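Removed from the display is one protein chain of the complex; every other protein chain stays in position.
Then we have chain A:
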Amino acid sequence: MKVAITVWQQRVSPVFDVSANLLMLSLHDGKIADEQAIPLPTSGPAAKLAFIAALQPDVLICGAMSAQIQHVAETHPWQLYAFMKGSVRRVMRALIAGGVLADDFSLPGCTARNRCCTGNKWAQCVAQEPHEKRFGRPLCQSEKNEN
């Protein structure tokens, strides 16, 4: 299995759209058999995505991703983990152990509670959530006025 992770300072790079480096890891028998650091194109997120697609990973793990790019990324035949955080070693350990990444690795504000769906539908879900649930407190008067 080939895993691609956009990286920065040995952690998942916080924003895919401006990521500069990729780590390609090959897994065999539950261990990392090979890893390769590869610079990403600087010309924009679509070019980065096309570049990664050409490497044919089975899994792509990255940080925050703009919705348009995520739409395209979701059409590729890989398992996409967007809006992820954490050190590469910890992420890989979790992936090898469980085959999936849990909420612990979601960027703050981007947990499964928010991520009932992705892309535009996700935005709608977040927008429809009660304010109390999102911010842990009721609306104040000025916010009520805004609404």
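The definition used in the following text is that a residue touches a chain if its C-beta (ideal position, glycine included) is under 8 Å from a C-beta of that chain, and two chains touch if they have at least 3 such contacts; residues count from 1.
As a convention for this text, contacts and distances are computed from a predicted model.
Undergrad: For the chain that is missing from this picture, which UniProt protein name fits: "Alpha-D-ribose 1-methylphosphonate 5-phosphate C-P lyase", "Allophanate hydrolase", "Branched-chain amino acid ABC transporter permease" or "PAS domain S-box-containing protein"?
TA: "PAS domain S-box-containing protein"
Undergrad: Which residue from A:M1, A:M24 or A:A53 sits in contact with the chain not drawn here?
TA: The single option touching the absent chain is A:A53.
Undergrad: Hey, which chain A residues sit against the chain that's not shown?
TA: 8, 13-15, 17-20, 46, 50, 53-54, 63-68, 70-72, 74-76, 83, 85, 107-110, 114-115, 118-120, 122-123, 126-127, 134-136
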